[in-house]
Each structure stands twice: as C-alpha cells, then as structure tokens.
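The other protein chains are all here in position, but one chain of the complex has been omitted.
Moving on to chain A:
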C-alpha cells in the first residue's frame, strides 16, 4: 500500500452466543473511495460495519481510523469522529419532522437546542447541494421509503461525516431511486468523503465501486479493484465453497407433472414488484433448482407458492388442482410441504418442545389428536422416531427446540415436512447455517425423496447445494426466470453471468 489506509480493520472477531458473526476479519479502506462489501445474507457484512460505527463492540481485534486505534462505546462516539451509517432498518421517529429527528439526542437535558431556524437552514442547504429534495418540516411518516432513506443520508451529512456506511441501501429502492443513490455516492466521494457500500447485488456494485471486498462466512475472502474483475468472477467468489460435495446419485427418472406455475406475479411485503411472471414445472422424481443472488424474488416466490403472500396474477397448479392464492391450511392439505427459508420466523416455534414443533401442522389430525384433544403419547412416539431416523442431537423429545443447534433444528423441520408424505416439497435454503455433516445428511435425504417419486423445488443461493442434488437449475434475476442449465460444474461461468442478469452470450475478451 502506497498510502496509509484511512480505515484499517485488523483481525476482528465477534460471536453472538454460538454464532460466529466475524471470524477474524481484516479489511482496509482508502480515503475517498467507494468500497463495496459484497456477500450473501449472513456473511457478516452488517455486523462488521455495526462495529465500526459503535453499535456493536468487537470481542477481539483492532479498528484503526485515521491512523489511530479506536474503540467506540456508542454510535455517538463514532458520530463525533465523523463516521455515519445508514442502516437497513431506518432509525427515524415516524411522528417527528425531519429536523426534529436530526436534533434527537443532540444537546443535553440542560442545554436545549432552541434555534430551529438554523437547523432548518442547514438542512435546506445540504439538501440543495446534493439534490436530495428533503424538506426539514416534513413528517417522517408521510415520506416514502426512498425519501426516508435520503433523510437518513442527509442526517449523517448534517452531523458531519468523513466516512459514510450504507447497509443494503438499494434493497428497498426502485431502479430509478437506485440510479439516483449511486449518483449521490459519486458526488459524496467528489467532496472528499469515503463511502462503504454494503450490497449483494453484483450489477450495482460493479457500477459504482472503486474497490470491492467479498465476504463469506464471517471473513473477507478477497479485495479487488473493480477494473480487475467482472460480475462472473465476483459471483464465483461470493458463492464458492471450498468443499466440493460429491453425493452418489442415480439418474433422474421424471414422472408425471406435479407442480406447474404459470406467469406468477406478486409483490414483496413492502409493496414492490418482486416476482414478475415466473413460469416453471416440476415433475415427480426430479429436483428442480432455482439459483440466484438473494433478493431477486426467491423469498417472495416461495411465500406466494405456500400461501403466505398474496398472489397478484398467474396460476399455481398442484396435482391438477388450482391452489393459487389458497390459504396455507388448504395448500398444506394438497400434498404440499415447505421447508422455509427463515427457520426461526416460519419453520419452528423456538420456545416450544421438539414434540410440539413436530405436529405444528397436524396438531388437530389423527393420529396426533382425537376428539379435540392431543394424543401426547402418539406425538412423543412419532417425535422420538424422527429424532432417531434423522439423528437429531437432543436430550429428548421434550427439550425446547430453541436449545438445539441450527443444524439439528433444520433436521427437525426437514423430518417433519417429509413425514407429512407430500407429493411436492418446496425447499428454500436447505442447508443455511448448518454444518457440513448435517448438510450432507439432509441432501442425501432429498435425493432419497426424489428417487421415491416426489417432486422437489429447491431455491438456493448456494451453488454447491444446487449442483449436488438438482437435475435442472433455473436462474432467477429481478423476479424473472432468466434461463435453465444442467447441473454441470463446467458451466459455472454461464451460471454466474445469468445470476448477474446477463442473458446474452459473453464476449470472451475479459
């Protein structure tokens, strides 16, 4: 390095209970650059940046900022050092005005800021300089998400920044708003500020960055100049795993059509179009994969298929029966099993026992219930059987599932969903957050299910997972299926390009 780094992170470690969020991260940020942090959900990007801005304290390691070792105990201390962060979830009070939000926590109990005119003037000036269109007297709750984000960015400018950290800022924006944000980042750098841009969207990162660091599993895998890389290489770095998994598998023997999806559209919970006309078919005895960088509509697709998100248009047919927009209880009863992406949100009830979690859907059906009462003996027996068959490490069937490791929790979800004898299994992130052993086990179980004639749709951001068990791989980008590939490792580059949204054949120059 020719110049001294503006910010150096040295071997930072952070654990939350059993979860390692940062596993010895080292990173250097130069003054006046746009430095992107790229990585999958859970790779440790947000936690790392929260440590820089004083929200979270590292367990080990050092942060050197402007040549000095710093250790912030609160965001306030970081703000005083001119470090600002815009979080994924905005930190604004909805029923206060923009100006009121800015002076929150300023001053003290004894010294009240009383010159609001000055505050308003300063906000107007900054807003004009960066074309942010922020009115100081606007109520936060009246603003759109995009506007609120500009309010957040202006807040950091208001307090004065040299370093601005943006955590997944484009996740909530429309393409036009995204363009505007990227332009703003360029303007800020022109004024001598430094920007750290956290994202998992390859194209945006390629468009705006000077340098890019790729994070995976709580570590920085690599830092590259944007000129020296391309979307293909980045995709590889993001999803690549060192362990190549080779599972013994028979050739697929697809039978009759089980699930057909025609032109499905739906919106995300924030109301933005998320799935835009997806069509796909899954036959009995095959595993169809959906690859894609996360945030391209996969979450919404799986929620819409399982009845947890309203469908705007299109049709979902399971075993010849139209299940479009039905409620989950009817979809569940049609031979549909769902291994959800967010285990803790949808998959299990953390405070309940393994037994109770085993009968989450069948709590009122025989043999687990009779005349409205639970048959606890049957439930216990069934759970013990699953624990044994899936080698779930637990004390007994009455243990709280929250006390189990993530891998064992996932095994129980898989066990439960398979035990319901489904015709179709929707899997979103089969092996997220679980160890290699458990991963291989659940994958082998999926192959067994396939061979016994079940139709499986596996949505995953882990290419290894898809290559290991899928018979066909579809690529999803911006809510659409861009193409289909065989699970052939030699065509990884093609897959990476599709994942970056490039459908045309690549020129072989780069």
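Just so it is clear, contacts are C-beta pairs under 8 Å (C-beta built on N, C-alpha and C of every residue); 3 or more make two chains touch, one makes a residue touch a chain; residues count from 1.
The definition used in the following text is that contacts and distances are computed from a predicted model.
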The complex's invisible chain, by UniProt name, from "ABC transporter permease", "Transcriptional regulator", "Sodium:solute symporter family protein" or "Acyl carrier protein": "ABC transporter permease"
Residue among A:93, A:247 or A:349 touching the omitted chain: A:349
Selected from A:178, A:332 or A:408 as touching the chain missing from the view: A:332
Contact residue for the chain not shown (choose from A:129, A:395 or A:491): A:395
Those residues of chain A which, in the complete complex, touch the missing chain: 306, 308, 327-333, 338, 340, 345-352, 356, 359-361, 363-364, 369, 372-374, 376, 395-396, 403
